[in-house]
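Removed from the display is one protein chain of the complex; every other protein chain stays in position.
For chain A:
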Amino acid sequence: MDTEFTPWLSLAGGMLIGASAVLLMATNGRIAGISGLTSRAFARGTSGEARGVSIFFVLGLLLAAPIWLALNGEWPTQWVPGNLPLMAIAGLLVGFGAILGNGCTSGHGVCGISRGSARSIVATVTFMASAFATVLVTRHLIGG
């Protein structure tokens, strides 16, 4: 499945993501790490205040595509792998790994790198390397 290289749209979208991270820190004092926010929306032992902020942030994420649909008359373009057992395993690994490693693409890859955190830089290099290796194996060594 080929996709079009979109440098300007991706740069613009990335800047919106950065702006969201700055606004969340300025108003709520929290890092815009999606795995942390998402898990705090339902995990035990979360303060009511942290849970409230997390639930509303996730609600905002969930509303973006429907609002996009209302404005543009169609869903954003996407292609999602249809191998459901594979997607179940992928989901489990992403969720488990993100919490064990204290962050995902947003928390480590955007906010952590922005703060110059050594932990986040190491985590980002690690998950990038493991993701590149995974795609190399599935698409070129066994998938063909």
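Keep in mind that, in the parts below, a contact is a pair of C-beta atoms (placed from the backbone, for glycine too) under 8 Å apart; a residue touches a chain by one contact, two chains touch by 3 or more; residues count from 1.
Quick note on the criterion: contacts and distances are computed from a predicted model.
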Listed names "Starch-binding associating with outer membrane", "NADH-quinone oxidoreductase subunit K", "Seryl-tRNA synthetase" or "Oligopeptide transport system permease protein OppC", with the criterion being the UniProt name of the chain not displayed: "Seryl-tRNA synthetase"
Chain A, residues in touch with the chain not shown (by the definition above): 1-7, 9-32, 34-35, 38-39, 42-44, 49, 52-54, 56-68, 75-84, 86-102, 104-106, 108-119, 122-124, 126-136, 138-140
